[in-house]
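Note that one protein chain is taken out, while the other chains of the complex remain in position.
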Amino acid sequence: MATAAAIVATAIEPEQASLWSDAWRRLRKNRMALVAAVYLTLLVAVALIALVYTPYRMSAIGIAPTYSGPSAAHWFGADELGRDILSRLMVGAQVSLIVGVGTQLLVLAVGVPIGLMAGYFRGWFDSVVTFVINVFYGIPDVLVAMIMVFLLGPSLNNIIIAIVATRWMDMARLVRGQAFSLREREFVEAGRASGARPFKMLFGHILPNALGPIIIQATLGIPSAILFEAFLSFLGVGVQPPTPSWGSMANEGVQAIQYAPHMVIFPSIALSLTLMAFNFLGDGLRDALDPRSRR
Amino acid sequence: MADPVTEQDARPFPAGAKTLVRVENAVKHFPAGFGATVKAVDGVSFEIREGETLGLVGESGCGKSTLGRLVAQLIPVTSGKIFLDDVELTRLRGEKLRQQRRLMQIIFQDPFASLDPRMTVGDIIAEPLVNFRVMRGRQLNARVQELLRVVGLNPNFNNRYPHEFSGGQRQRVGIARALALNPKLIVCDEAISALDVSIQAQIVNLLEDLQREFKLTYLFIAHDLSVVRHISDRVMVMYLGKIVEVADSVGTYSNPKHPYTKALLSAIPVPDPKIQRGRRLVELSGEIPSPLNPPSGCRFHTRCPIAHLPTPCAEVEPPLEEKLRGHLAACHFSQDV
Partner (left out) sequence: MASPILQVRNLRTQFATDQGLVRAVDDVSFDLYPGESLGIVGESGSGKSVTALSILRLVPEPGRIVSGEVQFRGTDILKMNEEEVRDIRGRDIAMIFQDPQSSLNPVLRTGYQIDEAMLAHKKGNRRQVRKRTIELLRQVRIPAPERRVNDFPHQLSGGMRQRAMIAMGLANSPSILIADEPTTALDVTVQAQILELLADLNHDLGTAIIMITHNMGVVAGLCSRVIVMYAGQIVEQGPVEQIFESPQHPYTWSLIRSIPRVDALRHERLRSIEGIAPDLLRPPSGCRFHPRCPFRVDKCFNDPPPLVEVKPDQMASCWVTMDRARKEMGADDLVDIRPGAGSGIHPPEAH
């Protein structure tokens, strides 16, 4: 009710604090988000370590009995070619992170400028962009990804490109909506009145105020991309051997699930934990950045 | 030495004869779907003289905010011409128009919404100077601090964010921003309406002081006629997209020549019980018509207490013409008001 809101607003005399440090403070209070952040940091550490060290070479065949379960020498057991699963999981972490973060970076690079321009300038550009977005949405994403991989050839880079091709629309649409509502705000009008050029308007005024939802969308897009890659690998059109991806490892494991369940279980757990962590982090960011929960 | 009290009584800057802004038949129609248009501003002509404060007042739907934005060229006219210092703004586009923005600035109504929440106050004030590459570095910082001081804020506040300030303080930041480029014209679009009563007086005094010091010209738009009369040299009253009366602020009150102005004046409560109890309200029949479909002839005829119907009031639109020296009104029967 207007009365209570008015009271609380005028009562506040906060110490000097930017909106970011305020959000950071709130994020720190969110336990699940903190746990998730810790897990992800560890995961990144593991992936980095894997660049220089893994217990065994990830492609080394026959260093353990095939399908053997967890043991002292091989903590997570071995796969159907006798390769150490732990080592392959560590390298697989690299793949997942590269896919997850790489796709989102490209999605940002493509979706943000398009969305900003469409939402702010509107007119014919917006009509074209909306049309293109709807076309992309119309095609099933698995189909698009598979066709692109088929045309470009399977490689990590091409998978990233394929995933971006199916995901950029979400970001563009979000940013477009943000730009659309922000352009009506008075401080945007004020910016124009003070002589800002259109480029400055987009990147100096609109974008900083849309960063919150953009960051959240990108963070939540990471697990989605990882899952998509895992799915593609599971189908066999993902990363090619001997490069391990958690999805392809799970694929190999499914065939042996009766007698070597550890081959499926460990990559699946890794995948699930990572997806959960990104989701918790994303939710935590959303709560921390929500301007409504400020006052 | 002059008694300080009397010196404050005089209006700050006597109006010069030179015209700063000239508006010729400005029209702004907004499309409203299904072929209908909102005739927000429907043929308005006037001048603003250098150094004066021209007040623009009216109720909802009269078009005053739209007119303010047309003058500041934040929205393009549907037709008509607007001149600033003899430069035809309505003919300019893109970069040329942007350059003209150095001469006219605007202070907005909502102190909470008109400042970018992600920028520091210092950056907000500096932005016009940065946009036009007027100065940089130390010179820029010095100017920002000077502007903060001039509007009555602590110069060390430049690293703070808008949400750390009260409404009145934020409005001062908006004023500092408007002053940054030393503009000739400042459009005040309901600049004090969103503030508490006691803070409004602070800001009104500040605007008057700044006008005196920096030789500014104001277009002061508000719905509160008391404040408009106080701060303005001349007052324009708008109704449904047209100007119905223009007069100096004393004449507006003591001798209105349009029945709408008279009704408006009678409706404003005076904070003095003995006087307020004795006043009579001029009753207007009906409601304000929609700007989608303004009445024919004189737009006010549907509510006017002295309308002669059907002729001429419902058929012939009265021109805005001089009834007394310097006092214009658009009414067929000004003498009866």
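The first chain written gets the first letter, and so on, giving A and B; residue counts start at 1 in each chain.
Here is the rule we go by: a contact is a pair of C-beta atoms (placed from the backbone, for glycine too) under 8 Å apart; a residue touches a chain by one contact, two chains touch by 3 or more.
Note that the structure is a prediction, hence the values are computed from the model and not measured.
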item: Identified contact with the non-displayed chain, of B:G63, B:P111 or B:G168; value: B:G168
item: Residue in contact with the excluded chain [from B:V87, B:V270, B:L292 or B:V316]; value: B:V270
item: Residues from subunit B at the interface with the omitted partner, ascending; value: 4-5, 8-11, 59-60, 150-152, 166, 168-169, 172, 196-206, 208-210, 223-227, 229-231, 249-250, 253-254, 263-277, 281, 283-284, 287-288
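Please note the rule applied: only the chains that are shown with their structure count from here on.
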item: Whole-Å separation of chain centres (CA-atom averages), subunit A against subunit B; value: 50
item: Subunit B partner contacts - residues on subunit A that touch it in the complex; value: 10, 13-14, 16-19, 185-187, 189-197, 200, 205, 208-209, 211
item: Sites on subunit B touched by subunit A in the complex; value: 72, 74, 98, 101-102, 105-106, 108-110, 113-119, 127-128, 131-132, 159-161, 163-164, 166, 174, 177, 180-181
